[in-house]
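Note sheet for the following structure.
A single protein chain has been omitted from the complex, and every remaining protein chain is retained in its original position.
On to subunit A.
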Amino acid sequence: MSPVADTVLDVLTAVCLVVGALMSLAAAIGLVRFPDLLTRMHAGSKPQVFGLLLMLTAVALANRDPAMVPLIALGWIFQLLTVPVSAHMVGRSTYRTKHLNRDTLTQDDLQKVLERAQESGSRDGQQTDGSAGTR
C-alpha cells in the first residue's frame, strides 16, 4: 500500500479511537450528572452502540484485512441485538420498582396499559400483578 494511503488510514484510526473514547467519557459524565435512572440509561447506551462501532471501525482500519471485516461486523451486530433487550428489561424494571422521577416524564404510555391489565385482571378474578407473563 502506498505511504499516503497508509497515513490516511492511520489518521482515520486515530480519530475513531479518540471519538470512541469520548463516547465512554460522555456516558460516565451522564451517569454521574443525570438525575434519575431513565436518563442515566439514555447516557449509558452511547458507548455500548456508537462507541463500540467507532472502536471496531478503528480495529478494522488498523488491521487492513478485508477478510476479517465480517467477523468484526458480527461483533457489532451482536451488541446491537442484545443492548435493546437488556435496556428494555432494565427500563421495565425501573418502572415497576418506581425508581423514576415522574416530574421529568413528558409521556407515559405504560400506565394506561397497566391500568387496563389491572381492570381485566380484577374482572376475571385473577391477580395480574404477580404473574411473570405480563412483564
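Descriptive notes on the structure:
Assume contacts are C-beta pairs under 8 Å (C-beta built on N, C-alpha and C of every residue); 3 or more make two chains touch, one makes a residue touch a chain; residues count from 1.
Just so we're on the same page, contacts and distances are computed from a predicted model.
This complex has a chain not shown, and the name its UniProt record holds, of "NADH-quinone oxidoreductase subunit A", "Energy-coupling factor ABC transporter ATP-binding protein", "Sulphur transport domain-containing protein" or "Cation:proton antiporter", is "Cation:proton antiporter".
Interface with the hidden chain, as seen from subunit A, comprises residues 10, 13-15, 17-18, 20-25, 27-29, 31-32, 37, 40-41, 44, 47-48, 51-52, 55-56, 58-59, 61-64, 68, 71-72, 75, 78-79, 82-83, 85-86, 89-90, 92-94, 96-99, 135.
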